[in-house]
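A single protein chain has been omitted; all remaining protein chains appear in their positions.
Per-chain numbering from 1; labels A and B assigned in written order.
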Amino acid sequence: MPFLEIRDLHVTFPTPAGHVRASDGVDLEISEGDSLCLVGESGCGKTIVALAVMRLLPHSAIITGRIRFKGEDLLGLGESRMRRIRGREIAMIFEQPATCFNPVLTVGDQIVEAVRVHGERSRKAARERALELMSMVGIADPIKRYGQYPHEFSGGMIQRAMIAMALAFEPALLIADEPTTSLDVTVQAQIIELLADLKARLRTTLLLITHDLAVASTLCAQAAVMYAGGIVEKGATRRVFKSPRHPYTQALLAAASGDGSGVIRGSVPELTRLPEGCRFHPRCPRAQDICREAMPAIEDGVRCHLYQHSGVTA
Amino acid sequence: MREVGEAMGPIVQALKKNRLAVIGAGILSVLVFIAVFAPYLAPRDPVELNLAERLSSPSWDHLMGTDAVGRDTLSRIIYGTRVSLMIAVVVTMIEVLLGMIVGMTAGYLGKAVDEILMRIVDVLLAFPGIILALALVGMLGPSLTNLVIALAAVGWVRYARIVRGSILSVKEERFVESARAIGCGNLRIATRHILLNIVTPIIVLATLSMGTTIISIAALSFLGLGAQPPMAEWGNMLNEGKPFMEKAPHLMIFPGLMIMITVLAFNFLGDGLRDVMDPRLKEKVEV
Partner (left out) sequence: MTEDMVQFIARRLAISIVVMFGTVLLAFFLLSLAPGNAAENILRAERLNDPRLGEVEIFMEKHGLNNTMLKQLGQWFYMLGHGNLGTSFRTNEPVTEEFWARFPATFELAAASMVIACLIAIPIGVLSAVKRNSLLDHGSRIFALWGVSMPNFWMGLLLILIFGVKLGWLPTFGYGGMDHLVLPTVTLAIGMSAILIRLQRTSILEVLNANYVRTARAKGLSERVVIGKHAFRNTLIPMVTVIGIQFAHLLAGVVIVEQIFAWPGIGHFLVDSINAQDYPVVQGFVLMIALFFVICNLLVDVLYAYLDPRIRYERGR
């Protein structure tokens, strides 16, 4: 049984401009102890999937589908049960870590909060645990840092603090949303190393969300590529990145290699007006007639008519 | 000018959707109508005494009753609409004009002039508005003219700040630099940009401030420092009606009601305008 299983997830937001289909039929599975990265450009809906798992989407969102965690359907759970899962069994770290801390409370205070929310601990024990966590993530001089405010932390340091906060209960599943994006390159490498190390030591299952393919390939064994709210290709990271099959993945990798070969004409569609058929077809260099009419099904890890056994040949 | 007109279209459209703003605009239209056509609408002369009928309750003859010297309250209310609206408009116009002059001077000339003018603004803001207006009218002598002077002298500061702020931000914008590099009439470009920038906040502020201005006019008249009897003004009428609270409460109720309705209407409209013109203040959908 997969550890985390997302089936046919649809997330829609009603807005004055029309219905935004942020997530349009997403299927994903992660096994226990494994690591999956969800890659794609900004606005393709990756964060929405993560927020859906955590049930942190705004009330106006319309969510259908199934999200099974250790067999339980998270979407069907009551709020109080879900609250017990958040932070304890599933934890999430967000991008722009500096804004994720309350500016008027000390960092130590907020880490302790995470420690005390799910367990009965005295103040003293909670503080000890918080300091322990801060050392674990590599924050130097934790006692001094404990009493400081978020604005006194550097970018890398506050990211570490957020990781410490998330790992307070050694959650079974960690969701990391763009953990390296707002950091300097040297600090990025440190954070990646930290995450890899923690993952190995605590045997955490990791769902990584990023648009940085290098980070993805370093940390994750599995990969899923998203475009305009849907998954277009998935499989082992090594295979997907080395021999991409979907035209979008190919273009993405070519662009990432930096040799100027991956320019895709056109731009990402508005989520209120998605194209008919395959979402990528208006920009695809290998589009066929059928691509305009019908959305291909996922077969063998790729959603493209070119690879359908029943249809067009590559 | 054309751009302002073009910009107005979608604003009015968006405004129509805000029910409160529409109600506000509707009420205001009625009030303006009353003010303009007062002589035709008022059943009687507002200053005509009729001691025989003094302090009578609302009846078919006098829909809002009569006051202590027999004047018809309804007619006085109608003429009072004229006074309040007109004075409020005049005060606001002077405030905006003064504010623009000072703001532009401070903004364009900058440095020392700016510092001095802004310190003066700070000094004026150090006095709570109504107190300074009170004192000014007190010193100048109670009359409607002095009321206008006092209120305008206190209220222009807010507009000056907006205008100056807009000029300062335009000064820093790159396109003015680049336009200057090409040698365009940078003054003209900058001025046009500035004017377009300040029109919106000034309109919003003016509408929202109308309510406060009307209350101030009524308050000062209530204290005997504004409109003088026998002029019919809502604040005045409240003051005159005060001693007869027990016997003739209607004298106190109707003028106050009118003040409240007028201010409500301006606030509805002003809130709506602000929501439409400053969408940053509206809530966003999280995606």
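One rule holds in what follows: a contact is a pair of C-beta atoms (placed from the backbone, for glycine too) under 8 Å apart; a residue touches a chain by one contact, two chains touch by 3 or more.
Predicted model, so just to flag it, every value in this text is computed and none were measured.
Participant: Using the touch definition given at the top, which of the shown chains does the missing chain touch?
Facilitator: So, spelled out: the chain left out of view touches A, B.
Participant: Which one touches the absent chain: A:L36, A:L74 or A:A91?
Facilitator: Result: among the candidates, A:A91 touches the missing chain.
Participant: Looking at B:I120, B:L168 or B:M277, which makes contact with the chain not pictured?
Facilitator: B:I120
Participant: So which bits of chain A touch the chain we can't see?
Facilitator: Touch with the absent chain occurs at residues 54, 56, 83-88, 91-92, 94, 96, 99-105, 113-114, 117-118, 148-149, 151-152, 154, 162, 165.
Participant: Provide the residue numbers of chain B that touch the chain removed from this figure.
Facilitator: Answer for chain B: residues 119-120, 122-124, 126-128, 130-132, 134-141, 211, 215, 218-219, 222-225, 238, 242, 245-246, 249, 252-253, 256, 259-260, 263-264, 267-268, 271, 283-284, 286 touch the chain left out.
As a convention for this text, only the chains that are shown with their structure count from here on.
Participant: Using CA atom averages as chain centres, what separation in Å is found between chain A and chain B?
Facilitator: So the centre of chain A lies 53 Å away from the centre of chain B.
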